[in-house]
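Right, one structure below, let's go through it.
Here the complex is missing a single protein chain, while all its other protein chains stay put.
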Amino acid sequence: MVTIQDFDSSYENNWCPGCGNFGILSSMKEAFAALDLPPEKLLLISGIGQAAKTPHFLKCNLFHTLHGRALAIATGAKMANHELTIVVNSGDGDCYGEGGNHFMNAIRRNVNLTLLVHNNKVYGLTKGQASPTSDIGMVTKTQPHGVIAESFNPLAVALSLGAGFVARGFSGDGKQLTRLIQAGIKHQGFSLIDIAQPCVSFNQVNTYSWYKKRMVDLEQENHRTDDFQKALELSFLWGDKIPTGILYQKQMPTFTERLGIVKDGPIIRRKYDPLKLQKVLSAL
Amino acid sequence: MVTIQDFDSSYENNWCPGCGNFGILSSMKEAFAALDLPPEKLLLISGIGQAAKTPHFLKCNLFHTLHGRALAIATGAKMANHELTIVVNSGDGDCYGEGGNHFMNAIRRNVNLTLLVHNNKVYGLTKGQASPTSDIGMVTKTQPHGVIAESFNPLAVALSLGAGFVARGFSGDGKQLTRLIQAGIKHQGFSLIDIAQPCVSFNQVNTYSWYKKRMVDLEQENHRTDDFQKALELSFLWGDKIPTGILYQKQMPTFTERLGIVKDGPIIRRKYDPLKLQKVLSAL
Amino acid sequence: MAVDITVKIAGEAGQGIQTVGDFLSLVCQKSGLYLMGINDFESRIRGGYSFFQLRISDQPVYAPCPEVDLLVALNQKCYDAYHRELTKEGLAMIDIQGEPIANQAAIPIDALAAKAGGKIASNTVAAGACLGLLGAPIQILEGILTDRFQSKPGNVLSMNLSAARSGFDHVRDIRFFKKFEWKMESSKGALIDGSRAIALGALAGDCRVATFYPMSPATGIMTHLVSLADEFPIVVEQAEDEIAAVNMVVGASFAGARAMTSTSGGGFCLMTEGLGLAAITETPIVIVNAQRPGPATGLPTRTAQGDLMFVIHASQDEFPRFVLAPGTPVEAFEITKRAFHLSDKYQVPVIILTDQTLNDSVYISEKPLVAPQNIERFIVNDSQMESPSEYRRFAVSESGISPRALPCNGKALVIATGNEHREDGHTSEADSDRIIMMNKRNAKWPAMLSEMNAPETDHEESDILLVGWGSSKGAIQESADLLRKQGMSVGCVHMTDLWPFPEEAVKKILEKCSRFFVVEQNSTAQLGKLIRGQTGIAHDGAILKYDGRPFFPNEIVEGVKKHLSMEKDHGNHSRL
Partner (left out) sequence: MAVDITVKIAGEAGQGIQTVGDFLSLVCQKSGLYLMGINDFESRIRGGYSFFQLRISDQPVYAPCPEVDLLVALNQKCYDAYHRELTKEGLAMIDIQGEPIANQAAIPIDALAAKAGGKIASNTVAAGACLGLLGAPIQILEGILTDRFQSKPGNVLSMNLSAARSGFDHVRDIRFFKKFEWKMESSKGALIDGSRAIALGALAGDCRVATFYPMSPATGIMTHLVSLADEFPIVVEQAEDEIAAVNMVVGASFAGARAMTSTSGGGFCLMTEGLGLAAITETPIVIVNAQRPGPATGLPTRTAQGDLMFVIHASQDEFPRFVLAPGTPVEAFEITKRAFHLSDKYQVPVIILTDQTLNDSVYISEKPLVAPQNIERFIVNDSQMESPSEYRRFAVSESGISPRALPCNGKALVIATGNEHREDGHTSEADSDRIIMMNKRNAKWPAMLSEMNAPETDHEESDILLVGWGSSKGAIQESADLLRKQGMSVGCVHMTDLWPFPEEAVKKILEKCSRFFVVEQNSTAQLGKLIRGQTGIAHDGAILKYDGRPFFPNEIVEGVKKHLSMEKDHGNHSRL
């Protein structure tokens, strides 16, 4: 039996006190424990940013990579060994900004991994510039007259791209978030969980209380997760009511299944065959 | 009065005979002439690919840039001189593959330009690899078992990102395409015209006749272009019926308007003021 | 130097070190003192260890000093971490209960602040106390506080004034061995950091479009520029990534604006393809690469000089470019201004190499920063052409430079492509066009080379020369001074203009000395290798530091001595 404590790490956590990331970290541990996934069976991959530091703060295999590139790296890891259980921790800047192209293509490929986007609607680690999800009008040091670009809607874009698991969590609702992470990991295919995460240092707009007032749990609204049109409609809701939970879920063949590499075991476990190769070489 | 012939160029066109790009080229000239836009008032910007060669084949100011980067370059040009009339020629690989991130962000910024994506659902210039819009199952030299990733849906993604002008044209319907290009240029803001373009050399699936059977003109169906939900629904139609025409249109402030730089004339025309600067320097 | 004091303000990220540092720096500036202050922080927003290390002097200073005279520890942890750096008679100011031990001055910072009106004013208390220990008059700080807070509502100003005063008064009876008499001369120059100098240099180069994607230590340049954007004809835009940032700049410049982007190594990687586009289309652009230690994400908030060879050779194939590296804020201002001029004149990209130390440190700039009276542009329009309809953007010329028109600015059509092309700008795959265009671009080298300044030297006639570049300039100069005081014949050579490499000038300098050492913040002596490859002269040793921290002069002094003693041990010196 895996316990939450199995994930405790002695490495110093350096997030700001009160940061929404702590809630996400707890829910991750709880979900892993609930799924009986021990640290050594888990590979966490992240980009660069506050969110992307997450893997260091629990015990597991981890690859903390480059800003924006976590999903491409995870895709490669899956090609090498499709049996890996991969969770990606990314930020809104990391995933939807610098990494925008990989976000779209990981969805198109339906890479079997769980993507947690710690969406604090700001660039935290670089001290508070606007991110793609910052709401129009948000004032920052580098956007003194307010953000002017349309806020990036990850859920709608993911649905448009054919994602098979699209959910929103809130780091202030640990129970739900834990359930979502479990469901995401269980889902065979690409799972997006965009997590509303207050940044106490740089986002004075989207605070805990701002979210608390608005969050609506779809499960309690009896939302049917196989209703694509409805999911799409819900994905555009951002105002007085913000839906949380699984918007849409659909089972589809995964990337590595479609590649046709899952039946004979992971690519890295196959045998090198010199005779076969020599035959090809000698036939030239 | 600007005429079509004003755009004739002596530079050799090197597309394959029968290529769908010829239709697009003609419609462009017709649209420019109809709008009375002379070559010297027009800046064409393109990436790299067969589509991206287009600007060379007519007379105009042109910047044929890097694979995937045309929209970023056009955005920069607009910052310098927002009065430029910019048309961007891009391919499905150029715009939705290598340039995916810029596509999303040009929409989010609502850069006032017209984007023509010559969507032949294949990489033409590099000899026939799958593109992001290739349909699942399409067989190519580098995808011998068929494409496995979900086909990229540019219209749905554009709508999800808040685009204010989303249309589909067909290079086999020059009249409609000319109208669309005119409308796109007249539209103040970002206009996407995704153009179904047969590639006679590398795409044996999506041919002229394949499209002709399927194309449905929304104008004739009395589609209301201000109905977002309907537009979104239509954007997912890809099968026996494929909608063409303007799916959605909405006027919004443009990038340079939001930047607040349009009132005093183009940035490049402003005066350098040494006194003002010296005041700042001396105050340190 | 009669006055040479190092104050280290250390605390957690978020504790307001910067505020204390700002107050002290401003007071020093206004009192006619010189200073150099480095900012050292971690890649986190709260907690951990950061410090601002301010060196104050009555003589110009351009390097930090490792020995701390006054440590302002904003918490116990930082006291523990740094008190060993105190000189024998040094003092640590710390907010502790109970008896202070030796070298400690216990100051109830929080309590005094609370009494003054709020814990928020504790940084002002600390600043007041510091100034008290240093023997400064409190009036200057009061003036600064008044300037800063007088428009704030409520009691903000009065609270800060009384906080400053209470800190100041509290230390009245504490003896600080480096207390000195403040002469109150007029300010010796601007108080400025490298980032601001670059931002202002950009305005002085008439930059009209600036783009960036946030990345330490380059973001500060754009934060400064943004804060000035309302007053000047400039747009600053945050891009979706560095690829967009550089290509936006290429587009803006193509359309006629002088344009710049800034980043650090990882972002520069992503810009290399766009750099090549600027090169082949002969579109002027300026890129600032503010170096930090790598590879990859490396040490995001620290300093390095590891990208020299990379930026000289970045992007496929070959093309003319300038690479310039300032060593001080004045140089940063001048070089940035000049970068726009050179880029425009030669229609080539210019890369400015800086680093975290230069960008994030404050200095007193001795030379005034001067805005140019007018901006020379290198752009033509129809009226300057015989026949606008026959305009060819890439017309061959002896200098390699073709008259540059702007798109949609007349009858002349501007045609450009990232492919190899003909004179009219259209793509060409003919080998004759290829050769013509390669030769045309390469033809710019000689004139570009003639624009390069020879290295600045100090005591060029010395036996031993220390050769360096970038922000370690100050430390190198000071170390040479120290060595000369010890009777050695040591001079130094500071290179700002690195590419095209001023071969003749460097050769002339280096041939005269008996040996030279390169001093660099990397692990392979990149400038040394460059010099060898360009002049054939090999350095006799390298003093290298690559821990992410700036050089201290004494480290260089030791490095020189070590090299010399090694030479002694291993027989006579002979140049490689």
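Going by the order they are written in, the chains are A, B and C; count residues from 1 in each one.
One rule holds in what follows: contacts are C-beta pairs under 8 Å (C-beta built on N, C-alpha and C of every residue); 3 or more make two chains touch, one makes a residue touch a chain.
This structure is a prediction, so every number in the text was calculated from the model and none was measured.
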{"item": "Shown chains touched by the chain that is not drawn here", "value": "A, B, C"}
{"item": "Residue of C:Thr6, C:Ser253, C:Thr328 or C:Thr417 in touch with the missing chain, whole complex considered", "value": "C:Thr417"}
{"item": "Residue in contact with the excluded chain [from C:Gln384, C:Ser397, C:Asn442 or C:Gln486]", "value": "C:Asn442"}
{"item": "Among C:Gln291, C:Ser361 or C:Asn409, residue touching the chain not depicted", "value": "C:Gln291"}
{"item": "Residues from subunit B at the interface with the omitted partner, ascending", "value": "14-17, 48, 50, 66-68, 97-98, 100, 123-127, 129-130, 132, 141-144, 201-202"}
{"item": "Subunit C, residues in touch with the chain not shown (by the definition above)", "value": "42-43, 243, 264-266, 268-270, 272-273, 276-277, 279-281, 291, 293-302, 304, 306-307, 309-310, 312-319, 417-420, 429, 431-432, 434-435, 438, 442, 522-524, 526, 529-530, 532-534, 536, 538, 546-549, 576"}
{"item": "Missing-chain contacts mapped onto subunit A", "value": "11, 39-43, 45, 48, 53, 56, 59-66, 69, 72-81, 83-85, 101-102, 104-105, 259, 261, 264, 267-268, 270-278, 280-282, 284"}
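Here is the rule we go by: only the chains that are shown with their structure count from here on.
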{"item": "Longest centre-to-centre distance from subunit C, chain (CA-based)", "value": "B"}
{"item": "Rounded Å distance, subunit B centre to subunit C centre (Cα mean)", "value": "41"}
{"item": "Euclidean distance of C-alpha centroids - subunit A vs subunit C, Å", "value": "37"}
{"item": "Set of subunit B residues in contact with two or more other chains", "value": "101, 104-105, 259"}
{"item": "Multi-chain contact sites of subunit C, meaning residues that touch two or more partners", "value": "240-241"}
